[in-house]
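Heads up, one of the protein chains got dropped from this complex, but the rest are sitting where they should.
Chain nomenclature is as follows: A, B and C, assigned in order of appearance, with residue numbering initiated at 1 for each chain independently.
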């Protein structure tokens, strides 16, 4: 397979590092300045991603104007780790794929920053919040702009750190601190795979740059290439909360809602998809790994959807939905060249509508005094009109309502999945129905008539600074698909060696029709249970249904981790601590005790009697004789 | 013939050693040491005879002189202790131990 | 000008001079003298390091006959590996001085400072700083020595001031026990090494001319059995110092019972002698035996990595916690050394520097908090970040450096070691990589237990945020950790020149890439 050779970036492109440096510098200022920056910190923090966005647009425009062959621009910055045959540099690669991400991250990111000005207005640590957000943006940009896997890994861990800091932003809440730690640790399990994958690349190619790896992977034996693919998949699972490393994402909703929107919906969690698409050559060389990707994606899309159905916490429903949607993307990415562009397409539209809905959820929470339980909502459509309308746009987008963003991106994936395997296709199809069900449920419980508000709650529409981003994102949810469909596959295909077919805007197929029906069925079921005329209990009703209980307990993901890893781990830790004290240290101290015990015993021989001393001497003389004789005999 | 003297001297030496270890009186213990010295003297003289040289016999004189000097010092010490403790038993002097 | 004067001697003796001045001067002046001296040392160390020419061999060499009958020379030299550690020893010392600035000052009524509830230090700041500088001198000599005997002398001597640092300024009732344990382990290693040192002398005397110069000894041809025995003597001592499981049990106690400054000097600087010694002496003198021992050492190293990490998770005391993390990190360093590829050797050397920096940060920041809270028990903390956000932030930063977050210097070294290992021994590399998960777990667990959650009343009462002086003390570490993480090249290339030479002398070459010629 011939690969694209990036052209060297000159002129404007040699300044591409500013994309990352601006938010990074802003983060540094915000975190170091101290209280002096409290008054203007959030403005600076918002300005930084906007600047990056503008830069991104400039680069995008430049790339648009180029020949297709010259759209991959390589900007080497400096030598990072040079040792032996390795020569790992820090460099950026701006190509069709990364520029899409840059725009998504900085665009959606800027909106969320703006939104946060309002959302975090009353938090005394708002400046620090913006610092962390900027840090995230910088790291995320590094992740998508890196020209090699190791630098990508730096960004990869950087976003993990930012995610950790932001999930645990309200650190005094033990649940937040635990969730943050959990997110980081589970991600590290994924990083294990990622790290070993990079090591394998270095062992195989003495390089971790995309160009070298893509060029060399064809010469690798298939088992090795498959291994490499699986290791990368493990990394992707961690970051993108795919089964089996999904458990952290639901807990991560402890973080402030803009964080959930930006990091745990729109951008960071999709990094796994980016990784798989970026590593297309590896998965091509190791087809079994691609199948694993499909399996993971399919399982997760159902897994997430299932969870989404059974949660009352609005953010957790959205989180389950996020898992599910990323499952779709993974599925698409796993299908191979025909799916890469669709995966990214869905990733982008998902970025719009999911960010939109999360921010909407934030707006709702804002109105409801930070209550997240949908059973306490209801009848908010009237109280929060803008939120409702924008949320509805997101809703229609995600269920794949015709001409909304998700309609294009998701249906493509379902179709492609059917082409690849009817099992995956069917699952994807079912997933679409379930998605429609739980999203409708969410809409109904939140906005449909029937107040279930707690006392003292007086919902009111959020201020302009929060609603404007909602509106923009809502608009994107509506038109994103229309605008991007077609263009994005053309744009991306060369970069990812993709073979995705460009479909027209109005393109109905049998599968599309069936999908439509399934979605409608999901909506209908939802209305059946949660329709406006239904009474929704104020507290979660007890149930004996194992299926419902399983869903409420996240399909036992945590229980599994606890039984298989945590409890044995704790037991092993305790045992090892005891072992260290009793055996390892015990031997050291025991030796001392034995010697001094021996000493006190031996002292008794020195009993003070001359005659016994003489006996010792004589016995000694006898021993001397014996040794000499033995020496002779031996 | 000489060998018998050697054997005798060995026996005397052994008696002296055993005596030293078994007798409690300091004077007797000391006399046992003298016995051992004399056993050595006997051996020296016997070997001298066997080798046909005189140096062994001369050595015996040296030993006798030294033994005499030792007696002087030894008795002085023993007597002092006896005066202090009113006892010549070597087992009684047992303050220094362990 | 740089070549004529005995600059290395000047460098190594600067702290001694400082220590003498400290001892002769008043208690009040001690910290100023110590700081001034250590700053001058940093400047000189940096200048000398920068002035190194390429090539990787020993430079600024000094060589004078010291004890002729023993063949011992007073011989010093600086190469890339030594320079890295010289930098470490130079940089950490002023940080320690500044971080402990007024900890051991006498109280206004002339009493000794309190180091823990109901315990006072045994001596005042004068003795403390004299001992710190003494440890620094020993460390510098150790990293500069090119003569086995000279190295050995300081290998043992450094135990003495370190011992007094632990026993005299530790916080607990068990400090004497811990100090004695430290010393006994040190001496056990030292004396066993003495046997090998002597064996080397006899071997070189048998070969013609007794000499302890590294350059002479490395040319010595030893019988296989002989070489292996001698190697084991050295390795045993270094394995105690570096600590490799199961010879580590002195370190947690010593760290727990040390003052933060003392612990920093011990783990941050002094323990590097072990791993440095492995590079310089085990590999340098006994290449064949080193390769012979590699499988066992690698297994021990991997065990150390995981064992230290798990015990760190189970630690209930902050200082002990840091000690166990260090055991894990020393496992990495040792692993890298014995894997013997260019990347791992360079990585391990760089790791020593980074570990020194991040451990110093961890110990000292923990020390700030322990001093305020009056306890090092993890359970006695909780919610600190609410009352002392900067302290919590510094601790988190140090922790992230300890868990080798990419972008920080320790990542570079850890990755080099791991990836290099993986390239040669994939199984070891893969198992060792598990530690990155464990590292995240231990650091974040510790952070969660101490810094987050609701503020405990005792914490709210006692803990205040770090002062400007304390921040300034840690700042150089933070800057270096970031800087070397982003741009490690100058240090790496300095090290690499020497490790290349070393690798050649050992006679090992890197494994070829599986797919050739892609670069």
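By our rule, a contact is a pair of C-beta atoms (placed from the backbone, for glycine too) under 8 Å apart; a residue touches a chain by one contact, two chains touch by 3 or more.
Keep this in mind: contacts and distances are computed from a predicted model.
Engineer: Missing chain's UniProt protein name, "Cytochrome c oxidase subunit 1", "NADH-quinone oxidoreductase subunit N", "GntR family transcriptional regulator" or "Membrane bound protein complex subunit mbxF"?
Structural biologist: Missing chain, UniProt protein name: "NADH-quinone oxidoreductase subunit N".
Engineer: The chain left out here touches which displayed chains?
Structural biologist: A, B, C
Engineer: For the chain left off this view, which of C:61, C:187, C:303 or C:431 is in contact with it?
Structural biologist: Considering all chains, including the one not shown, the answer is C:187.
Engineer: Looking at C:7, C:143 or C:201, which makes contact with the chain not pictured?
Structural biologist: With C:7, C:143 or C:201 as choices, the missing chain is touched by C:201.
Engineer: Which parts of chain C face the unshown chain closely enough to count as touching?
Structural biologist: 65-70, 122, 152-154, 156-157, 159-160, 163-164, 167-168, 175-176, 179-180, 183-184, 187-188, 191-192, 194-195, 197-199, 201-202, 205-206, 209-210, 229
Engineer: Going by the touch rule given at the top, which residues of chain B touch the chain that is not shown?
Structural biologist: These residues touch the chain not displayed: 6, 9, 13, 16-17, 20, 26, 29-30, 33, 36-37, 39-40, 43-44, 46-48, 50-51, 53, 55-56, 58-59, 62-63, 66, 69-70, 73-74, 76-78, 80-81, 83-85, 90, 93-97.
Engineer: With the missing chain put back, which residues of chain A would touch it? List them for me.
Structural biologist: 592, 595-596, 598-600, 602-603, 606, 608, 610, 612-614, 616-617, 619-621, 623-625, 627-632
As a convention for this text, only the chains that are shown with their structure count from here on.
Engineer: Round to the nearest whole Å and give the separation of the Cα centres of chain A and chain C.
Structural biologist: Distance between chain centres, rounded to whole Å: 36 Å.
Engineer: Nearest whole angstrom, what separates the Cα centre of chain A from the Cα centre of chain B?
Structural biologist: 95
Engineer: Mind listing the chain B positions that touch chain A in their complex?
Structural biologist: Checking each residue of chain B against chain A gives 17, 20-22, 24, 29, 90-91, 93-98.
Engineer: Quick check: in the complex, which residue numbers of chain C touch chain A?
Structural biologist: So the residues of chain C in touch with chain A come to 181, 184-185, 245-246, 248-250, 253, 307, 310-311, 313-315, 341-343, 346-347, 383, 385-386, 393, 400, 405-407, 411-412, 415-416, 418-420, 422-423, 426, 429-430, 433-434, 436-437, 439-441, 444-445, 447-448, 451-455, 487-489, 492-493, 496, 510-511, 513-515, 518-519.
Engineer: Enumerate the contact residues on chain A facing chain C in the complex.
Structural biologist: Chain A reaches chain C through residues 31, 78-87, 150, 153-154, 156-158, 161, 164, 168, 171-174, 176-178, 180-181, 184-185, 188-189, 191-192, 195-196, 198-200, 202-207, 212, 215-216, 219-220, 224, 572-574, 576-577, 580, 584-585, 588, 592.
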